[in-house]
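The complex is shown incomplete by one protein chain, all other protein chains being positioned as in the whole.
Entry: subunit A
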């Protein structure tokens, strides 16, 4: 017989938000590092490297995250690498967000005026120095809104990790629901928690974008 929704259920849910945040942060940081590498490869003057990065981006963008999760979690276990759910989810999300962030950042880098490259080149700055000292500092302003926007997507997508048994917010909701069966209340609450996490970030991203549009007018 199922009981009612108690405060200990609520505490359990709130605690599981922590794991959603941990997974989001892990995916974002690792994906950011991977995405930076993908961006560098994508704008590389070495055609083969740019090509490899393009294939990577297109392949990952064409595969559902859920399938990536299955490949990493179940695929690795077949070969005897039984990885913890957090590691598998972090890895899959990293692969996924590397492709998206790499593509977003490539666009921002390429949106920088070409004469900035030329002026740097004529001052004998190397390509890497130009990127680091001239292009990236300017591109960051442009990159911040879509990057935060992607982070919002990422937070929501961590819910998929529930299917491989990682206990984050969604999985915690499922577990409680399995015992007391009040799906409307529980998943309503879970949804509200996601909203509370994501909405401020969305607003922030939007206000930054508005500012950019004003200053670019």
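In this text, a residue touches a chain if its C-beta (ideal position, glycine included) is under 8 Å from a C-beta of that chain, and two chains touch if they have at least 3 such contacts; residues count from 1.
Convention: contacts and distances are computed from a predicted model.
*Asks:* For the chain not present in this complex, what protein name does its UniProt entry give, out of "2Fe-2S ferredoxin-type domain-containing protein", "Acylaldehyde oxidase", "Phosphate ABC transporter ATP-binding protein" or "Cell division topological specificity factor MinE"?
*Replies:* So, among "2Fe-2S ferredoxin-type domain-containing protein", "Acylaldehyde oxidase", "Phosphate ABC transporter ATP-binding protein" or "Cell division topological specificity factor MinE", the name matching the hidden chain's UniProt entry is "Phosphate ABC transporter ATP-binding protein".
*Asks:* Would you indicate which residue among A:44, A:138, A:182 or A:202 is in contact with the undisplayed chain?
*Replies:* A:138
*Asks:* Out of A:125, A:185 or A:212, point to the residue that touches the absent chain in the complete complex.
*Replies:* Only one of A:125, A:185 or A:212 touches the chain omitted from view, namely A:125.
*Asks:* For subunit A, which residues touch the unseen chain?
*Replies:* So the residues of subunit A touching the missing chain come out as 115-116, 118-119, 121-126, 129, 133-134, 137-138.
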